[in-house]
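With one protein chain removed, the remaining protein chains of the complex are shown where they sit.
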Amino acid sequence: MELTWELVAFLGFAVMTLGSGLMVVTSSNLFHSVLFLMTSLFGVAGLFVLLVAPFLAAIQVLVYIGAIAVLMLFVIMLTRQVMSRPELYNQQMAGALVAAAILFLALLFVLTPLADEIGGDVAQVNAEVIAEADDAPDVDYITVEELGRAFVTRNGFVLPFEVTSILLTAAMIGAIVVAREDEA
Amino acid sequence: MVPLWMYLVVSAGLFSIGAFGVLSRRNAIAILMGVELMLNASNLNLVAFWRYINPGEINGQVFAAFVFVVAAAEAAVGLALIISIYVKRHTVVAEDVNLLKW
Amino acid sequence: MELNQWAFVGVFFVLAWAFPLAPIVLNRLVAPSRPNKIKTDIYECGVETVGDAWGQMKVQYYLYAIIFLVFDIEMVFLFPWAVAYGAIGMSAYLAGAVFILLLLEGLLYAWRKGALEWT
Partner (left out) sequence: MEQLYIDLENYLGIGTDSVPEVVRLAIAVLVLGTIFLLAPILTIWVERKVAARFQNRIGPNRTGPYGLLQSFADVLKLIGKEQIMPAHADRIPFLFAPLLMVVSVIMITAVIPLMPNYIGADLSIGALYFVAIGSLSTIAVVMAGWGSNNKYALLGAFRTVAQLISYEIPLVFSLLVPVLFAGTMSMVGITQAQADLDYWYIFLAPASFLIFLFSNLAEIGRTPFDLLEAESELVAGYQIEYSAMPWGMFMLSEFLHAFLIGPLVAVLFLGGWDGPFAEDVPVLGVVYLVIKSMAVYFLGMWMRATLPRFRIDQLMEFNWKFLVPLSIANLLIASFLWELFPEPAGGGLVDNFPRFIVMGGSSLFTLMVGLEFLRRKSVEDRERIARLIDEKNYPLATADQTGVAGD
């Protein structure tokens, strides 16, 4: 495979994602874990950009790094006092390692050839579609507009769209109630 | 263009790392971080398949958007539970909270 | 094509670190460095430090963060909604308004319960 800039960027983001991901689960300092989590998720955002889904990339940075990670940092601060326990892992650690390795290999050997099979045919079929999409100068905000259309048209996802709102409201109310129990 | 299988390898790796974190860490917040990694791996898969298999359909991105929402709701409620448990039992270690375990 | 535009952002992100790094490195090369125990001590207005700073914070921060998270995640839907708005019409308005009002209800709940109070 020739070394294109896209490939270089992909490898960079992939190393960033997986390397920081490993640090997340092995770091003994929880604060560092969250920082590595952010780096890892930033790498995923980069991969989204390479997949020409820039809207999702921006949302990824906005939501995960700007909100979820901050939430985790706050909780770490809230519960800091009991966190300096020496044991990082539970007794299942060895089993978990084996399970994760098996999972990885299984995914690698099952999913990837499958993707090659589907991808092999479909990539041929879709080569023109992708090329067309790549050439269009305004391909992406068409995508965002299509997303918007999908969310609000009745043939699309308008029901999930509204239900999502209920889910979020419920999550917010639930989290407030649960977290404030001590004060009531 | 970077071939599809590369994205799948990254996604599989991220998913396995997340699964390892979920299964092995004692700290409940660390477990949640593992869950976030796994959700991201699934999102990466969704977007990669959308891009390579069916770029004309918007559904892949719509699903990824819903995964974001679920991840956010899960993080909010999960962390609230951790706070609540911490206040009541003064622990954030998942295996100490085993009252409901059979 | 969009990716060409992002190439600029990518190169920018790599090079952007040089902008703050250059003066800091220059500073480090030029300026003296004679640390001693008093100098590298934590600054707490001259009072001797007790314990490390990584102590406990209050729940209020978490409550703000959770409300923020919910409104932030809303943007996943509201930005596409706003972009597609002009082309769709009144049904888009109704869908968006219901969506926003439902979330507003959550905010009102937090308000009534005093979760927005800084105590």
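Per-chain residue numbering starts at 1, and chain names A, B and C are given in the order in which the chains are listed.
One rule holds in what follows: a contact is a pair of C-beta atoms (placed from the backbone, for glycine too) under 8 Å apart; a residue touches a chain by one contact, two chains touch by 3 or more.
These numbers come from a predicted model, not from an experiment.
Peer 1: Which shown chains does the chain we cannot see touch?
Peer 2: A, C
Peer 1: Who touches the missing chain here, A:Leu18, A:Leu51 or A:Val70?
Peer 2: Touches the omitted chain: A:Val70.
Peer 1: When the complex is taken as a whole, what residues of chain C touch the one chain not shown?
Peer 2: Against the missing chain, chain C presents residues 2, 5-9, 11-13, 15-17, 19-21, 23-24, 26-28, 30-35, 37, 39-45, 52-55, 57, 61, 64-65, 67-68, 71-72, 75, 78-79, 82-87, 89-90, 92-93, 96-97, 100, 104, 107, 111, 116-119.
Peer 1: Which parts of chain A face the unshown chain closely enough to count as touching?
Peer 2: These residues touch the chain not displayed: 5, 31, 35, 38, 54-55, 58-59, 61-62, 65-67, 69-70, 73-74, 77, 138, 140-141, 143-145.
Note that only the chains that are shown with their structure count from here on.
Peer 1: Pick out whichever of the two, B-C or A-B, is joined by more C-beta pairs in contact.
Peer 2: A-B
Peer 1: Can you work out the whole-Å distance between the CA centroids of chain A and chain C?
Peer 2: Their C-alpha centroids are separated by 18 Å.
Peer 1: How many angstrom between the C-alpha centroids of chain B and chain A?
Peer 2: About 7 Å, centre to centre.
Peer 1: Just the number, please: Cα centre separation of chain B and chain C in whole Å.
Peer 2: Inter-chain centre distance comes to 21 Å.
Peer 1: For chain C, which residues are shared contacts with two or more other chains?
Peer 2: Only 59, 62, 66, 69-70, 72-73, 76-77 qualify.
Peer 1: Find every residue in chain B that makes contact with two or more other chains and list them.
Peer 2: Each of 65, 68-69, 72, 75-76, 79-80, 83 in chain B touches at least two other chains.
Peer 1: Hey, which residues of chain A end up touching chain C in the complex?
Peer 2: 5-6, 9, 31, 49-50, 52, 54-55, 59, 62-63, 66-68, 70-71, 74-75, 77-81, 134-137, 139-141, 144-154, 158, 161-162, 164-166, 168-169, 171-173, 175-176, 179-180, 182-183
Peer 1: Which part of chain A faces chain B closely enough to touch in the complex?
Peer 2: The contact residues of chain A facing chain B are 1, 6-7, 10, 14, 17-18, 21-22, 24-25, 30, 33-34, 37, 40-41, 44, 47-48, 50-53, 55-56, 59-60, 63-64, 67-68, 71-72, 75-76, 78-79, 82-83, 85, 87-90, 92-93, 95-97, 99-101, 103-104, 107-108, 111-112, 115-116, 118-119, 122-123, 126, 129-130, 133, 143, 146-147, 149-151, 156-157, 160, 164, 167-168, 170-172, 174-176, 178-179, 181-182.
Peer 1: Show me the residue ranges of chain C that touch chain B in the complex, using the header's touch definition.
Peer 2: Residue positions touching the partner: 59, 62, 66, 69-70, 72-73, 76-77.
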